[in-house]
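Complex shown without one protein chain; remaining protein chains in place.
We just call them A and B in the order they show up, numbering each chain from 1.
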Amino acid sequence: MSYFAQALVNGIALGGMYTILVLGFSIIWGVMGVINLAHGEFVMVGAYLAWMASDFWDVDPFISAPVVFVVMLLFGYLVQRVLVNRIIDRSSLVSLLVMFGVSIILQSVMKIAFSADFRLANTDLDGAWRLSDQLTIPVTRFWILVVAVGVTAGLGLFLGHSRLGKSIRAAAQNREAARIVGVDVKKVYAVTFALCIGLTGVAGALISPLLAVQPFQGPPLTLKAFAITAMAGLGSVRGALGGAMVLGMVEAMLALYVDRIGTNLAVVASFVLLVAALVLRPQGIFKGLRHVDATST
Amino acid sequence: MRRSVRAFVLVSVLATAAAACGESPAEDAAPAEGDAAPVDLSAFDGAVRIGAALSETGKFAVEGRDSRQGYDTWVRWVNEEYGGIRIGEGRYGAEIVYYDDESDADTAANLIQRLIDEDQVDFLLGPYSSGLTTGTSAIAEANNVIMVEGNGTSDTMFERGFQNLFLVATVASDYTKSAVEALAARGVRTAVIAHEDTTFPTSVAEGARRHLEANGIEVLAIEKYPKDIQDVSAIMTKFRNLGPDVFLGGGHYNDAVLFVNAADELGFEPDAMLITVGPSNPRLVEQLDDDVEGVLGPTQWEATMAYEGHWFGSAADYAAYYQRLWGEPPVYQAASATASALALHLAIEAAGSTDTDAVRQALRALRADTFYGPIAFDERGVNTAKPMGTIQVQDGEILVVAPDAAAVAALVYPRG
Partner (left out) sequence: MSRAAPGTGAVAGRWPAGRAVGVGALIVLVVLAVLPLLGGTSNATLLTLTLMLTSIGVAINWNLTGGFTGYVDFGHAVWFGIGAYATAILISLQSNGPQVGWPPVPAILVGALVAGFLAAIIGRATMRLKGPYFSIAMLGTFVAVREIVRVWSPLTGGGVGLTLPPYLNRALFYYVELALVTVLVVGTWWLRRTRFGAALVAIREDEVGAETRGIDTTRLKTAVFSFAGLSTGLFGALWAYQNTFVDPDIAFVEVRTIDAVMGTMLGGLGTVAGPVLGAAALYWVRELLWTHLLDAHLLAQGVLLIVIVLFVPRGLVGLVDRRGTSLFELWGWKGWSRGLRQGPVAGGEAEAAS
C-alpha cells in the first residue's frame, strides 16, 4: 500500500515539475501558433541564471526565481521583437526552423560562455519529509508543485478575467476578428511571448538544483513539452496541468511496476502516447485556447 | 529588389565562408586552438607521425580537451625532456596531428580515414568515448594501423578479434572489481544495480554483476534507464523497498546528481553507494557536498597512487609536470591519454622501428611499470596488469581506498 502511495507521490511530484516546464510552451503555441523549438534552451538559460545567483551570491533558486522571471521576460520581449514578429505570418515550417536556429544559437553561446561543464544550484528547500519508512515527500519537488499550481491558477485568472487576458484569448481564437474589435494583436503577441519566456525561465530556475545545468540540456525538455502539449490541448492552462499530471503518473507507475526496463518503458510510453494522442485525438484531451482541427484541410 | 537583397545576403554568407577558409589553410592539420607549443623537430633524426581525432566540440568537449592535454603532455615531454624516441641509433621527434571529431561518429570515421590516407600517420591514438573508439578502431584495423587508446573501455570492442587495438586503461567490466572485493571483505551480502542503457555503463554493470556474484554477494535487482533521464525516483523507490547493503549505479555525471538527490529525498540509505561516473570528479563533491560523503567511485588513476616508472617518475611527479604545463591537475582521462602515448613510445623503442608488425609484436610483449601503473596487454589488446582503483569521498576529500596497493585511506563502511 505504501508502495503505491509512494508511486502516487512520485507521479504527482513529477507532474508538478512537468507542469511548470510546459506552461510557457503551451501558451505560446496556443496563442501565437508558434512552436517554440527553443523552449528547452530558454529553460536552460533560466537555469544558468539561477545557478549564477546560487553560486556567486549564494541566493536560493526559489528566491531568485522572480528576478529570473523579470530578466527572461525582457529577453523574451527582445527575441519577440527581433525575430518572432517576422515569422508569425509565415508558414509554420518557417517558425519551426527559425526557432530551431535560436535553440542552436543559445546552446552555442552558453557553451562558449560557461563551457560544457555541469553546474548545480543549491537550495535550502531540499531533502525529504518522512511520513514513514516507506513513504517520503521530496521537499524541493513539493515546492515546485506549489509554484506550478499557483502559477496555473494565477494564469487561469489572468486569462479569464483581466482585460489583457481576454485580448490574448481573443487573438488566439480568431486574430482577424480580434483586430476588428480593436485588439492590438501585435502587442498581445509581444506580451504573451515575453510572459511565457519569463515563466519558462522560472521553470529553469526551479529545476536547477535537481537537474545538472549544462548547455545541451534543452532538447529532451522541449520534447517533453511537445508530448504534454499535444496530449493536453494547445494553450490550455488546465490542460497543461492535467497532461503533465497524467504523464507524470504514467511514467511513475510504469517505472515502478515494471522490473528492469520500467524507466526505459516510461520514456517509450511518453512518445508513443504523443503519437497516439495526435493520431487518435488531435484536438487534445482538454479544450485549449485555439481550436484545432488537425486532420481536415 | 527583394531578390537582389537575398542574393546579396547569400553571396556574402558564402564569401565569408570562403574567406574564412582561405585565411586559415595552415590550420588544416591542427584546427584546435594553438595551446600546444609548436614542435621543432629539426633537431631530431626524424619524426614519428601520430594521428588522433578528439572531440573539441560537442558532448565530449570537456573529456576531449583533457585527452588532448594528456597526449600533448607526452609530446612535450618526449621532445623536450626525454630527447626523442630512440629508434636504433637515432633519436626521433614526436608529432601528433589532431582533428576535431565534433563528438560525432561519422566525422570521427572520416577523420581517421583522412589521418591514415592523407596525413599518412604511422600510428593512431584513440578518440574519447567507447562509441567513437568502436567505429574508428574498425577503420584502423582494416587499414592495418595500430591504435593505442585509454578512453574507450567497453568490452564489446575487444571481442571483435582486432589485432591493432590496444587499451592501456582497465576495461569497463572490471571498473568495479577492486571496490566489490573490498566491500565483500567488509561483509556485504546484497546489492542492487542501476545503469544507463548505453554501451559503456552496460559493460560496467554486467561486469559488476559478475564480480558481485563471484564474491558471494546477491544481486537483488538490476534496473536500466535511458540516457537524458530526468527522474530516477522510481528506481530508488524500488531499491529502498529491497533494502540492499550496496547501491551500484551510473552512466553520466548528471545521473550521479540524480541518484544522490533521489536517495536523499526517498530516505534510501544503503551502507555503501558506488557510482561509476562522477565521484572521482572534484566538481561533484563541491556541488553536492554533504550528500556525497562516503560515496565510492572507480578511478583509472589518481595522482596519489603509489605507481612509479622510469618515464615521468611517479604518479605525483607526472601530476606536477602536467600541472606545470596546463595550470590544472590531471584528471584520469588525461593520465590515460598520456599512458597510451607512452605505451606506444615504449613499443616503438623495443621494436627499433615504426613498422606496424614489429611494433605490434613489441606491444604484445610489453611489460612496463609506469606512473600510470603496470602495463601488459593480453591477447585481446587489453591491459590487464593495472587494477582499477576505488575512491571514497571522506570529509569532502577524494581518497583512494582500494586496491590495497594503491590505497591511502581505509574504506569507511557503512558510510555513516
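As a working rule, a residue touches a chain if its C-beta (ideal position, glycine included) is under 8 Å from a C-beta of that chain, and two chains touch if they have at least 3 such contacts.
Owing to the predicted nature of the structure, the values given are computational and were not obtained by experimental measurement.
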Options A:R81, A:K111 or A:K166, residue touching the unrepresented chain: A:K111
Touch with the omitted chain, as defined above, among A:V68, A:V98, A:A121 or A:I168: A:V98
Among B:T73, B:T176 or B:T202, the residue in touch with the chain that has been omitted: B:T202
Touch residues of chain B, complete complex, unshown partner: 3, 5-7, 9-10, 13-14, 17, 20-21, 24, 27, 31-33, 56-57, 61, 99-100, 102, 104-106, 109-110, 113-114, 116-118, 131, 134-135, 138-139, 141-143, 154, 156-157, 160, 196-199, 201-203, 224, 226-227
Chain A residues touching the omitted chain (full complex): 33, 35, 83, 86-87, 89-94, 96-98, 100-105, 107-109, 111-112, 173-177, 219, 223, 226-227, 230, 261, 264-265, 267-268, 271-272, 274-275, 278-279, 282, 290-297
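Here is the rule we use: only the chains that are shown with their structure count from here on.
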Chain A and chain B, separation of their C-alpha mean positions in angstrom: 36
Complex interface listing, chain A residues touching chain B: 3, 6-7, 10, 13-14, 17, 111, 115-120, 122, 126-128, 130, 133-134, 136, 138-141, 210-212, 214, 216, 220-221, 224, 251-252, 255-256, 259-264, 266-267
Contact footprint of chain A on chain B as seen in their complex: 59, 61-62, 197, 221-226, 228-235, 237-238, 240-241, 253-254, 257-258, 261, 264-267, 283, 287-288
